[in-house]
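First the structure, which I've put down as structure tokens, then a few questions once you've had a look.
The other protein chains are all here in position, but one chain of the complex has been omitted.
Now for subunit A:
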Amino acid sequence: MSHYEAPIREPLVLGDKSYHDITEDIARPIEGKANKNWYMAFYISLAAMLWGFGCIFYTVGTGIGVWGLSKNIGWAWDITNFVWWVGIGHAGTLISAVLLLFRQKWRMAINRSAEAMTIFAVFQAGLFPIIHMGRPWNGYWVLPIPNQFGSLWVNFNSPLLWDVFAISTYLSVSLVFWWTGLLPDFATIRDRAVKPFQKKIYALVSFGWSGRAKDWQRFEEVSLVLAGLATPLVLSVHTIVSFDFATSINPGWHSTIFPPYFVAGAIFSGFAMVQTLLGIMRKVTNMEAYITRMHIEYMNIVIILTGGIVAVAYATEFFIAWYTGSPYEYYTYLSIGAETGPYGWAFWSLLICNIFTPQLLWIKKIRRSFIWSFIISIVINIGMWFERFDIIAIVLSKGHLPSTWWRFEPTFVDVGIFIGTIGFFFVLFLLYARTFPVIPIAEMKTILKSSGEGYKKRREQGIPTKPTVVLAEKKIIEVDSTDKKDKK
């Protein structure tokens, strides 16, 4: 887009990489064999997943009563995990869509994995609305399909129904957006494949992409339109999830700030998860040249920003709970009553993990440190789980009537299903990392000449990088519109 880049911008591709190097580096994990560590991680995840599936079958076979829910606390770990997973999924769309609209070049190294994370996280989230039903086999009744009951339809007034539409649309659009971006990269893998079976598979999934100028033009337009659609989608999906609570009349749930505050929290937790995953991935797949310290720092800055927004929302919730003058607001998840009540530990875990710890990222040394970023990102993931747990369980534990006050204790099945979804997530992510180009090859090539370290250095020293056009005022401007055709 722009043909000039300010010299003070740091390089986004380290080393003196060429187009061929990019292809080689990104294709290597797909073309090579998995090592022992990968298998170990895979089997552990698989075991967790199978254990989780066992717990799910046990729940469905025996009844929801095997969970720790009661007649007063009808939602706890199930919906907590649901919102947590949906929230994690949001960073993927944010990185691929919102950062595209804001023309952030650094997103290119991380968007593929972030979108994969979105899709796998939405899979996990999608399990909970079904398995927390008392009669999941009647789950299809949530769909407005003509039927033999005199065409008995759903009531469109329930945010739980909006959830069905929101999550399914979100998954479909994210999947299409992700797959469209994958076409040129799958084509690259196809063209390099030596084994006939591999060639056949990648030929199938790349839909005959041949990279003509017209295709690229359409490809960019589609990406932009999808980014423009995915941005309101990502905001509306978590908004609708927040409506599950905010449309109610429970003190602590009924709060108008929930829609934007949930979205900010989703980006906050989603970026933390991307940070966790990429922190490991850049090491084990040798992508250090592409996922650089700069990327980690930028992600940390987004975390500070969204964490700050969440902090302002917490403060607002706390303030308005008091400002309402309603005595019922005294026991909401962010109130003096919660701070000192039986769930005080959950209240303080929330503040320590989400508000206090991320403030360390204001320090540049910590923000640019891989290990610190990794640790803080895990703390945030825990904190954001507590946020949802606090909102749901603390509020339900002390409702309007004191005779309904109750304390929630999870059972092993609650915990087992959650562990199962974490296992399932990693099974999918590990398989993805071995079979998909984890960094968009084609997109990286579009920024190599403007933001590659080698090119930047040469420009600084005044060595022309071919091909160049010398203009009347002796300014050197690169021609990079033909770049995409160069790749093999």
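In this text, a contact is a pair of C-beta atoms (placed from the backbone, for glycine too) under 8 Å apart; a residue touches a chain by one contact, two chains touch by 3 or more; residues count from 1.
Quick note on the criterion: contacts and distances are computed from a predicted model.
This figure omits one chain of the complex; the name its UniProt record holds, of "2-oxoisovalerate dehydrogenase subunit alpha", "Electron transfer flavoprotein subunit beta", "Quinol:cytochrome C oxidoreductase" or "Glutamate synthase (NADPH/NADH) small chain", is "Quinol:cytochrome C oxidoreductase". Among A:Pro259, A:Pro358, A:Gly383 or A:Gly399, only A:Pro259 touches the chain left out of the display.
When the whole complex is considered, the residue among A:Phe57, A:Phe207, A:Tyr323 or A:Phe412 that touches the unshown chain is A:Tyr323. Residues of subunit A in touch with the missing chain: 1-9, 101, 220, 232, 235-236, 239, 243, 246-249, 254-260, 308-309, 312-313, 315-317, 319-320, 323-325, 471, 475, 477.
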